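A short worksheet on the structure shown next.
For this view, one protein chain was removed and the others were kept in their places.
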Amino acid sequence: MTTVALGPKDFKSELKPIWCPGCGDFGVLQALYRALSGIGRAPHEIAFVSGIGCSSRIPGYTTAYGFNTVHGRALPIAQGIKLARPELLVLVAGGDGDGFSIGGGHVAHAVRRNFDLTYLVMDNQIYGLTKGQLSPTSPHGLETATSPYGSLEDPVNPLAYVLSYGAGFVAQGTPADMPGLAKIVEEAIRYPGFAFVNIQSPCVTYGQEVQQMKVHKATMKTLASVGHDQTDRIAAMRLAQDYGKALYTGVFYRNPEPPPTFEALVRERQTAQGERPAREKILDRYLQRAT
Amino acid sequence: MTTVALGPKDFKSELKPIWCPGCGDFGVLQALYRALSGIGRAPHEIAFVSGIGCSSRIPGYTTAYGFNTVHGRALPIAQGIKLARPELLVLVAGGDGDGFSIGGGHVAHAVRRNFDLTYLVMDNQIYGLTKGQLSPTSPHGLETATSPYGSLEDPVNPLAYVLSYGAGFVAQGTPADMPGLAKIVEEAIRYPGFAFVNIQSPCVTYGQEVQQMKVHKATMKTLASVGHDQTDRIAAMRLAQDYGKALYTGVFYRNPEPPPTFEALVRERQTAQGERPAREKILDRYLQRAT
Amino acid sequence: MRAWIEIGKETGAEEQMAEDLIIGMAGSGGDGIVSAGEALVSAAASEGFHAMMTKSFGSQIRGGESSCRVRLSIRRLHNPGGVLDVAVALNWEDFLRFGAELPVGGDTVVIYEEATGVAPHEIPLPGVLPREVFAVPIDALAKEAMGTDKAKTSVVLGLLAGWFDIAPAGILRGMAKRWGKKGPEVLSGNEKAFALGQRYAAEHPLAVARKLSRPPDERVGKQLLLDGNDMCAAAAIFAGCEVFGGYPITPSTEVMQFLTREIWKYGGAVLQAEDEIASIGVAVGASYAGKKAMTATSGPGMSLKTEILGLASLAELPLVLLNVQRGGPSTGSPTKPEQSDLFQAAFSAHGDVLRPILAPTTVADTFRVTVEAFNLAEHYQTPVIILSDQEIAQRKETVEPIEFSRFDVLSRREPAGAELEHYRRFLLTESGISPISHPGMVGGNYLAAGIEHNEHGDPTVSGKMHALMNEKRFRKLAPLERRHDLFEIVGPADAPLGLVSWGSNAGVCREAMELARARGLQVKLLVPTLIYPVAREVYEGFFASVEAGLVVEQSHQGQLYRILRMYVDVPRGVTSLARSGANPFQPAEVAAKLAELALGLQVRHGRQAQE
Partner (left out) sequence: MRAWIEIGKETGAEEQMAEDLIIGMAGSGGDGIVSAGEALVSAAASEGFHAMMTKSFGSQIRGGESSCRVRLSIRRLHNPGGVLDVAVALNWEDFLRFGAELPVGGDTVVIYEEATGVAPHEIPLPGVLPREVFAVPIDALAKEAMGTDKAKTSVVLGLLAGWFDIAPAGILRGMAKRWGKKGPEVLSGNEKAFALGQRYAAEHPLAVARKLSRPPDERVGKQLLLDGNDMCAAAAIFAGCEVFGGYPITPSTEVMQFLTREIWKYGGAVLQAEDEIASIGVAVGASYAGKKAMTATSGPGMSLKTEILGLASLAELPLVLLNVQRGGPSTGSPTKPEQSDLFQAAFSAHGDVLRPILAPTTVADTFRVTVEAFNLAEHYQTPVIILSDQEIAQRKETVEPIEFSRFDVLSRREPAGAELEHYRRFLLTESGISPISHPGMVGGNYLAAGIEHNEHGDPTVSGKMHALMNEKRFRKLAPLERRHDLFEIVGPADAPLGLVSWGSNAGVCREAMELARARGLQVKLLVPTLIYPVAREVYEGFFASVEAGLVVEQSHQGQLYRILRMYVDVPRGVTSLARSGANPFQPAEVAAKLAELALGLQVRHGRQAQE
C-alpha cells in the first residue's frame, strides 16, 4: 500500500459523463474525487464496482480500476475482489433500484460478513436509466411510467434496513452539499468495515419535484444540528424512520469498536493453518495404505 | 368463500413425510393441521406454497393445493397466486436458508406490498436437506460441513429484519410447544395482511445441541410472561435483538390498525376504472383519424 | 420494393413520382428530430400511406445523439429500408455516429444545417458525394419564426413537405394537436416555421423534383399506427391475459407500461416485482392459480428467469414470456436490435426441456403471434417464448384494422366430472395433455412441484417415471411440428434458390426476394413463426427443390441456421448469412448474394441460367 499525495483531478478519467445536464450524480462524482484525494491511495490500488443504472456509470468516470457489472450484483462481485486482494481499496456504487430492488438480497449478507467495503447508493427514488419507472424507494402513491395511477406499495427504507442488518457505518448525504458529502464519503472509506452511504442524488429528468437540488438545499438538516450521537444505534434507528420525510445528512451510526473484518478473519485462518504444503500433497489422504 | 367445520385430519394428506424421525417439522405440521381446523376454510380454498428444503416439503403433507416451487422463490410465486385469486387463503413456508439466504431479497418486498399472506419459516439454523451446511441463521463460529473451522460471519436476525421491513404481524414459536404454536399460526393466518412466524424447528440430524426440542422446552419463554405489549413495535424490536440468545414465543408485533392489503388496493383500482370495455376496443387509441 | 417512376418524359416536366420514400434524420437529443419523425409518420398514416419509423439513440438519457428513419409508401412495407432517399443532418457529428444505420448513397437528397459551416461539396460522408445537397439555415429559420431555436422540428417538417409533398395537411393537423395545448403563440410560431420551411423548399427546387405518390382515398383515416411493444401488450389483453409480472428493462419496458395503464379495466393486474426472478414468479403463481399470465423482458432478464422457466415446464404451467432482443452478450448494447437470444430461448433451462418459441416479423404480425403464444401456452400447458427484437418492438408501423373475429382465443383444459373423482394432475394421456385444475376448484387438489413427480404430482425418484414424464412433456408438443400455418412460404414451390429468415430480418428478405425475382432469379422464401421446435417436415418440404440458399439473421453465430441443422438435413448449398446486431442487412445486399448463388449454380450445372 502506497500513500501518495493526490488531488481530485488525479481521479478524473477522460470519459465524459453521459448523465443529463444537472443530474445529481455529477455532484456525487465531484464529492468522490475530493474524498479520494483525502485518502491517499493511488488509482491503481482502487477497485470501483457498480451495477447497472445511470448512477452505476460512475466507475468509468474515475481513473481507478472500474467494474461496471450487471444489475444488482455489485456487492457480491466486490466481495470477491476484496477476498482475492484484501490490500485493495474497494468501493461499490449504484442506484436505489440496483441496490434495494434487484440487489436487495445481497445487502444483508454483505453487511453481516463485514468486508471492508464502502457502498454508495445514489438514491433518486426512480429508475433513471430505463426512463422513469417505480423504484423501491419511490414513495407510496407516486405516479411514474409504471404506476400511472400511483404506486400501491410502501417504499423501502435503506437506512433502517442497513441499520437493522447491523452495519458498523451508516450515513446519508446529498450533492446539494457537495463538501459535506465529500467528508461523509471520506469517513465511510476510512471506516474499517462495511460502510453504507445513502446519497439523495436528484434525477432532474424523471425525479419528483421535492427531490430536486433546490429543495434539498432548503430542507436538509445535519445530524449534528439535531444533537445526534453517532455511537447511539437506537437513536440512529429512530432518526432513520424519518427517511422520506426529513432529509438528515451526516453519520447515523458509527460503531465505536469496529469488529474484525471478514478479510482479517480469513487471513487469521490462513495463518492458523501453518506452513503452506506442496500442492502435490493434496491427494495424500486418499492413499489406501495396506498397513 | 365457504366456511365449514373441519378437523385437523381433514388437512392431512396420504403422503408420508420423509423427514428424519424426531425432526421438528413434524410438530410444525401438527400445529398447522390444528390451526387450519380453527380457520374453517376448506382445503381446496387453500394454496400452500414453499421453496426447497426439508421444511419446504410441508405442502405435500396437507390436503390443500400445494406448490413446492424452487429454492428461495416461494414468496413471489405466492404473491402471484394471491394477485390472481385474492379469495384464496395463501400460506407460504420454507426453511431459514430458503427464506433468508437465497430468498432473502424477496422478503422486504413481500412485506411492503402487504399481500394477505402467512409466511412460516422453519428455522433450524442449518441446511437440512443438503446435509448440514451453514445457514444464514447459524451462529457465528458454528462448525458445519461448510465451516469445519467455524463460521466467520454474524447470523441473520429474521425477527429484526422483518420488523424493520414494517411487517404488520411478527411472531415466533416452537414445536416444543405445539399447542402454543398452533395458536400463533392461527393468529397469523387471521391477520389481514402479511404475517410472519419464525418457527424454531429443531433439526435432529444436523442441528446444534442447543437447538433441540429438550432445550427448547427448558428455555422457551412466552412474550406474555415478560409482559410484552404486542402493539409496541419499538419494544418488539428490542426483544427481537435477543434472537439466538433467548427463545421467546408468541407475537412480537401485531399492527392494531392493519393497513389495506395490496389485493384490496388492486380491487379498488380495478373498480375505479369503471365498466369493463370490450377487448376489441384495446387498439382504438392507435387509429390515425384524418380529422 | 422501391422504384422511382420516371414520368418526366411524358409530362415534359423534370419530375419523378416516388412510390416509396426513406428519410433518415439525426441530431442531438434536444433537437427534436425524433418528434419530427413522429409527426411525419402519423401525418402520413392518417392520409393513408403505409408508414414505418425506427428510432435510434446513443447511450445518454437526455442529450446525446438521436436519429430516426421514416419510410413512407403507397405499398405495404416490410422493413425500414436500406439506403436513404433523403438524409437530414442537424449536425454531422451526430449523424455520422449512426454509421450503417443511416446509409447515404449518390441518389440521396442531403439536407443539413447550414450553421455547421460545412460546404455542400465537403460534407463528411465517407466514399460518396450525393448529387443533391442542401445546406439549409434551419436554425435561423426557426429563430425567425419563433425567436428561439425551439421550432427547428417544424422547419424540417416544412422542408420535407415542401420538397416531397408529404402530407402537409396531416402535418398541420398534427401540429395543431401537439402545440395547440401550449397556447396560440407556440402553435402559430411552429406553423410559421413550417411555412418558412415549405417556402425555402419552393425557392430551392430539386434538380429532379421528387413527389410522393398519394395512396388511394379509401385508406385515409383507417390505419392504426403503433409499435411492437404496444401491439404485444394489446394482444395480450385481447388474448385474456390477467396477470403481468414485470421488471423494467430496455427495450421491453413499454409492454409493462401499456399494461399498467390498461389491464385494470379488464379485471387484470400488473405487478412490478423486485427483479426478473420475482416477476416470472408472480406470473407462474398466477398461472398456477388458473389465470392467463405473462412476463416480458430482454436478454439479461431472460438469463435470470431461466430457473423458474424450467419450473413452469416441469409443472406444466401455461405462461407467455416475451423477450425483446437487444445486442448481447451481458448488458451488451441495450438500445440496438439483435437476434442472438435464440439459442438461449431454446436451450437455457437445465434438463431436457422443450418449449415453443414464436417470432413476429412486423408490428402487425405481433398481434397474431402474441395471441398464438397465449393459445399454445394454454392448450399445451407450457411456457411459450415470444422472441421479438428492439426493431419490431420500438418501430412504429401502420397496421390495417384488426379483424378480431378471425382470432380464436383458447383456454386450458380443466378437469370435470369423473376426472375429478380420483384426479390425477399429470395423467399420462395419449396426447400428453392432462386436464389441469387450479386452487379453488373442488376435487382438483394436487401438489405442483419442481421435483419429478408421478401422475398424481407426488415426488418420485423413479427413473422409469422420470422417463415417462419426460416423454409426455415432449409428446404433447409433437403436433406443433405439423402446424404448417405457422410458416409462410412465398415464391415458386420448385425454386432452386431458397431464403429462410425470421423476426425483423424476414422483412428485409421479403424485399430482397422481390428484387431478385425482378431480376429473374428463381427464389422462394420461408418465414417461420414457429422457430422452435424445428418443424422438420416443413423445412424438408421447402428444401426439397433448393440447391442453394441462405438463412439470413442478425447474430454472430447464425443461430437459426445452426438450430435447423440439429433436426433437418439442410442442403449443402444453403449457408448462413449472419452478422452481429446493429449492422442491418439491406435488401439489395441479400439480393446480390442470391445472384451470386444463382451464378454458382449455373457454373455447377454447366448450363445457362434460367430466365
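Chains: A, B and C, in written order; residue numbering restarts at 1 for each.
The rule is short, and it goes like this: a residue touches a chain if its C-beta (ideal position, glycine included) is under 8 Å from a C-beta of that chain, and two chains touch if they have at least 3 such contacts.
Please read all numbers here as calculations on a predicted model, not as lab measurements.
S.K.: Going by the stated contact criterion, tell me the shown chains that border the hidden chain.
M.R.: The omitted chain makes contact with A, B, C across the full complex.
S.K.: Looking beyond the chains shown, say which of C:Q16, C:S411 or C:S580 touches the absent one.
M.R.: The missing chain is touched by C:S580.
S.K.: Given the contact definition stated above, which residue among B:L36, B:L129 or B:I184 touches the chain not shown here?
M.R.: Selected residue, touching the omitted chain: B:L129.
S.K.: With the full complex in mind, choose from C:A51, C:A349 or C:I386 the residue touching the hidden chain.
M.R.: Looking across C:A51, C:A349 or C:I386, the contact with the absent chain belongs to C:A349.
S.K.: If I consider the whole complex, including the chain that's not displayed, which of A:H106, A:K183 or A:R254 touches that chain?
M.R.: In the complete complex, the chain left out is touched by residue A:H106.
S.K.: Return the single residue from C:Q16, C:N91, C:S333 or C:S411 that touches the missing chain.
M.R.: Only one of C:Q16, C:N91, C:S333 or C:S411 touches the chain omitted from view, namely C:S333.
S.K.: Mind listing the chain B residues that contact the chain we can't see here?
M.R.: 18-21, 52, 54, 70-72, 101-102, 104, 127-131, 133-134, 136, 145-149, 205
S.K.: Touching the absent chain: which residues on chain C qualify?
M.R.: 58-59, 99-101, 299-300, 302-304, 306-307, 310-311, 313-315, 323, 325, 327-336, 338, 340-341, 343-344, 346-354, 449-452, 459, 461-464, 466-467, 470-471, 474, 555-557, 559, 562-563, 565-567, 579-583
S.K.: Spell out, residue by residue, where the missing chain touches chain A.
M.R.: Against the missing chain, chain A presents residues 15, 42-47, 49, 52, 59-60, 63-70, 73, 75-85, 87-88, 105-106, 108-109, 113, 266, 269-270, 272-274, 276-277, 279-280, 282-283, 286-291.
Going forward, only the chains that are shown with their structure count from here on.
S.K.: Could you please state the distance in Å, as a whole number, between where the Cα atoms of chain B are centred and where those of chain C are centred?
M.R.: 43
S.K.: Quick one: report the Å distance separating chain A from chain B, using the average Cα coordinate of each chain.
M.R.: Their C-alpha centroids are separated by 31 Å.
S.K.: I'd like the Å distance between the centres of chain A and chain C, where a centre is the mean of that chain's Cα atoms.
M.R.: Between these chains, centre-to-centre, one finds 39 Å.
S.K.: Can you list every residue of chain A that touches 2 or more other chains, as numbers and ranges?
M.R.: 101-102, 104, 136, 149
S.K.: Taking each residue of chain C in turn, which ones touch at least two of the other chains?
M.R.: Answer for chain C, listing residues that touch two or more other chains: 264, 274-275.
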